[in-house]
Structure formats: structure tokens, C-alpha cells
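Questions regarding the structure given below will be posed in turn.
All protein chains but one are shown at their positions in the complex.
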Amino acid sequence: MESQEAGVQKLVTRTIALINLLFFGRLGDFSKDVPATIEASTPAEIRQRLTTDHPTLGKELSEPQVLVSVNQMIVSWDQPLADGSEVAFLPPVTGG
Amino acid sequence: MESQEAGVQKLVTRTIALINLLFFGRLGDFSKDVPATIEASTPAEIRQRLTTDHPTLGKELSEPQVLVSVNQMIVSWDQPLADGSEVAFLPPVTGG
Amino acid sequence: MNRIRIQTHDFDLAQEYHQLRELSSTVGAVVTFTGLVRDFELDASIDSLSLQHYPGMTETLLQEIVDQANKRWQLIGSTVIHRVGELLPRDQIVFVGVASQHRADAFEAAQFIMDYLKTKATFWKQVSQDGQQHWVESKDADNDAASRWDSTDD
Partner (left out) sequence: MNRIRIQTHDFDLAQEYHQLRELSSTVGAVVTFTGLVRDFELDASIDSLSLQHYPGMTETLLQEIVDQANKRWQLIGSTVIHRVGELLPRDQIVFVGVASQHRADAFEAAQFIMDYLKTKATFWKQVSQDGQQHWVESKDADNDAASRWDSTDD
């Protein structure tokens, strides 16, 4: 939030985008009072910001097996985010 | 045939047994006029004696892939035979 | 011909098999895998199972897995069905069917699709045991099963 204005105005090093959040599997249990959207420039920043208000969720998201997807593609945690992106946090899958 | 009498009388080194013959797969095509039974002491001897009257069949039976069974068990060609045994000649199988 | 379906309702093995078998007169082998809900998990009996997935992404991932299978083996057709929602012990949960000319292709592709589905496709299982619900942990065995296909990957 502190750098939001600068980012939006100048588009210099990073854009602060409005992101739709999704949490699957066990992560859903820890994110019941998390807002559906957040402003952030990377998945790593989302995680960092969520950790402030939701430390338990933040800890879960930091587990090395948790993957992150942007618009349904698995990406790295420092993937730059565009406005309106759908960011999902995915614990290890257990289907089949 | 040459040693049949001696074998039956003394039971010394080998017994001449009356054997029921079976031919499967392509071997059946070469054995249409082969009698259903034969006297012999081993599968190898059966093959040798069949070769005399049925050279084409004999050649087929000498193919290395042909297996022989006695009473439905795969055996070696020098397996001693008991009277009434069922000896079958088996080309490579092709089921499934 | 590759079909992928994610659905809450049950599937009929006979019907799926029939479709694969009828794809072509060159079909010589059809392999089917059906996964069933077992009545226990970690040695405790389960009351029910709830399956969540990530709509859209799951279909994309399954399509990628099936595409890979088609690159690696000579396939005539395949069908992948995964159920979601509430399931009970002994219910059918997943189906993979593969038709090919020769049996090795169908066997290996079906096993490959299942191994990858287990480790890559966005499904999550929650079991209900003694009135308590908890998420199923992923299994090392599944990761091992999937990774063995990596070594021969193109």
C-alpha cells in the first residue's frame, strides 16, 4: 500500500495490480476471512502481505510444496502480476 | 524298432512305451496322416521315427522353437516315457 | 480422439469401454483403470470423501497429460474421467481408458496418465472420519511413480 501511488502513476519498476485470490485444499481452511481480492505486484508480495493479518495462513503458504498459479498457469513466486489476474495457491494435489 | 524286443523283455536301459501323439498349430498341418499312437522311449525317439515316414513333419519338429510336453508338462527331448503317456508337440504359441 | 470429463455423477465403465473399442477397426487393445474409494485412509475407516478441484485449470492440466501420452505412445484414443463432490466408500472416483493397436502402448499410457494425474492435476481430497473432516496428505509413492516417467521424457 505504501508504494501503490507511485507504482500506478509512473509504472516504473513495478505495477500494483488488483488480484483475485483463490485458495485450494487445506489452504482454504486458513483463508476463510481473507478478502477475495488484494493489491500486489507478485505472488511473493501477496504472501508477504497476507502473513501480516493471517500469520497461520502465511506460514502455510510458505511451505515449499505450495505452488502458485496465475490465470491457471503454474508460475514462480516473483512473476509480475497484471490487473485482474487470478492468483491461486495450491497445496500438493491428492486426486485420483 | 531295432531294439524294441530287448527293451520290453529286460527293462534294462529303457522301456518302449505306447504313446498318444498330439500336434498343435502349424504342426497339425504336417501330421494329418500320422497315427494317433506310437511306440518310443523318449520324445527324441518319436521325432526320429516320425522323420522316417514323414520327413516334412520331422523337419518341422526339429525346429529349435518347437517344445515337447509329456502329460501336459514341458519336458526335455530325452525324457523317458511311460506307457500311455500323452506327448504333444508345440510350436511357438500365438494366443492373446 | 481424446475425451476429458470432470463430473459429479457416476460413470459407466461398459459405456466408456464401448466407445474406445468402436473407435477403429485397428484397435487391438483397450486398457481401463478404475479408481474406487476405499473404506479406510491411514488405517481409519472413512465415512465419506469430498473432492475439490480447480475448474478450468484441471481440464487444462489433464489435456497436457493426455497430449504427452499421445506423443510418447501410439494411441488410437483415450478417455479420462474424474469425479468431484461428495463420494462414499466403494464409489468410482476416476477412470482412464486407452485404446491402441498394440497392448504395450495402452498399458503404459494408461499408467502414465494415472501417475501424472495423481501428482499434477488440481484435485484435493477431504475425508470425513468419525465426524471429523481433514484433507488427505499427498503421498511420496505417487511422486515416485510419476517421476519414473521423467527419465525417458523427450
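First chain written, first letter: the chains are A, B and C, and each begins at residue 1.
Here, a residue touches a chain if its C-beta (ideal position, glycine included) is under 8 Å from a C-beta of that chain, and two chains touch if they have at least 3 such contacts.
Treat the numbers as computed from the prediction; the structure is a model and nothing was measured.
S.K.: So which of the visible chains would the left-out chain be touching?
M.R.: Looking at the complete complex, the unshown chain comes into contact with B, C.
S.K.: Touch as defined at the start, partner being the missing chain; which of C:31, C:57 or C:127 qualifies?
M.R.: From the options C:31, C:57 or C:127, the contact with the absent chain belongs to C:31.
S.K.: List the chain B residues touching the unshown chain?
M.R.: Interface residues of chain B facing the absent chain: 22, 24-26, 28-29, 65, 69, 72, 88, 90-96.
S.K.: Considering the entire assembly, which residues of chain C contact the chain that has been omitted?
M.R.: Given the touch definition above, chain C has residues 12-14, 17, 21, 25-40, 89-90, 101-104, 106-107, 110-111, 114, 141, 145 touching the missing chain.
Everything that follows uses one rule, which is that only the chains that are shown with their structure count from here on.
S.K.: Using C-alpha centroids, which chain lies at the maximum separation from chain C?
M.R.: Of all chains, B has its centre farthest from that of chain C.
S.K.: Taking each chain's centre as the mean position of its Cα atoms, how many Å separate chain A from chain B?
M.R.: Distance between chain centres, rounded to whole Å: 79 Å.
S.K.: With centres defined as the mean C-alpha position, give me the chain A-chain C separation in Å.
M.R.: 29
S.K.: Quick one: chain B and chain C, Cα centre-to-centre, how many Å?
M.R.: Going by mean C-alpha positions, chain B sits 52 Å from chain C.
S.K.: Hey, what residues on chain C touch two or more of the other chains?
M.R.: Nothing qualifies.
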